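Every protein chain but one is kept in place in this view of the complex.
Then we have chain A:
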Amino acid sequence: MIAIEEVSKRYADGTVAVDRLSLQIPNHSITVLVGPSGCGKTTTLRMINRMVEPSSGTIRVNGEDILRRPVNALRRSMGYVIQNAGLFQHRTILDNIATVPRLLGWSKQRARARAAELMERVGLDPGMARRYPYQLSGGQQQRVGVARALASDPPILLMDEPFSAVDPVVRRGLQEELLRIQSELGKAIVFVTHDMDEAITIGDRIAVMRTGGKLAQFAAPDEILSSPADPFVEEFLGADRGIRGLSFLSTRELELDRSQVFPVDSDWKRIAGRDEASSSVLVTDAGGKPLGWADLATWSGDVEALEPYGQSFEVGRDSLRVALDRAVLAPNGQAVAVDGAGQVLGVAGQETIAAAIRLARQRRAADAPQDASKLKAAP
């Protein structure tokens, strides 16, 4: 647990970078510091490993004032990841990762064995061990940066805009990788970013900071999205915070319609003769996987002639945001719901999803105060 208590940073020219900030950063979770440039988020991070000394206030790690510890020992006990990775160009990937174990006095052999283990953990091909940083892509370099920070298995990981310099696709991959690693290792991670989407994706808790180094709001992502503390936070969240908030609502209780779903080998004449059905039905293969939409009035029975269904969503794993997105994109406004094996469970129209949203909102409003834990679904 990192306890930041009434910490300020004032520079000699009178600039206040951080103003009486107090934050409790719990173990085994990702705390994101987010805000516009100049809000003091990086300064705050750098005060935790004493790259910047606070002007006043105290920072405690597990109860101990960080000023009591020798500065280099303190830093070696925390992983540190920066933008652009900051790899040592003259060292191989393996030796880059082995840096902190070597500083801690491990033998070269043991440090390298540990480094090889970490390459695997962060998803790097072992064949890269003997390469040099310039031979790697930006995303790979950043993976090495994360592996290097984890090398001595520190309980705390400080990450300063680590994924800002890579393209959006690679960034998403790195974010997923970080969440996966975190689910395995359970570190106390402090993560600085200026990107609210990134904060929502990876944060268990988000500290929104405003210019002048003040804390605007400190809460779980869904709470920040559903009830921003003030107009600054609301504006920083952007125009679509309502839609983004749906990321935290589960599709588990969505009412799915099965009456329009038929396997391809059905008796189509009898189905066409029904009077209650809409003319559009979802056709699945014999194994229950979706094939496409058919208009019963015109469809000849040819699988090739089916209307594409777009993408499906997985009930329970995907959020209402994903379900709504699929419904909006589908040609007939109906999203296809599948289970983990890809078999169709039913379809949900935009109205059904809207009803589910209203229901989830009401339920949340009823038990909001005590429920701080969040349902984390992929965005």
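Details
Note that a contact is a pair of C-beta atoms (placed from the backbone, for glycine too) under 8 Å apart; a residue touches a chain by one contact, two chains touch by 3 or more; residues count from 1.
Keep this in mind: contacts and distances are computed from a predicted model.
The chain absent from the displayed complex carries the UniProt protein name "ABC transporter permease", chosen from "ABC transporter permease", "C-type cytochrome", "Sulfate adenylyltransferase subunit 2" or "NADH-quinone oxidoreductase subunit I". If you put the hidden chain back, the residue from A:28, A:130, A:252 or A:363 that touches it is A:130. Per the touch definition above, the residue from A:72, A:137, A:211 or A:259 contacting the chain not shown is A:72.
From the options A:43, A:99 or A:140, the residue with contact to the unseen chain in the full assembly is A:99.
Set against the missing chain, the residues A:82, A:174 or A:356 yield one that touches it, A:82.
Where chain A meets the missing chain, the touching residues are 46, 49, 51, 71-77, 80, 82-92, 99-100, 103, 130-135, 145, 148-149, 158.
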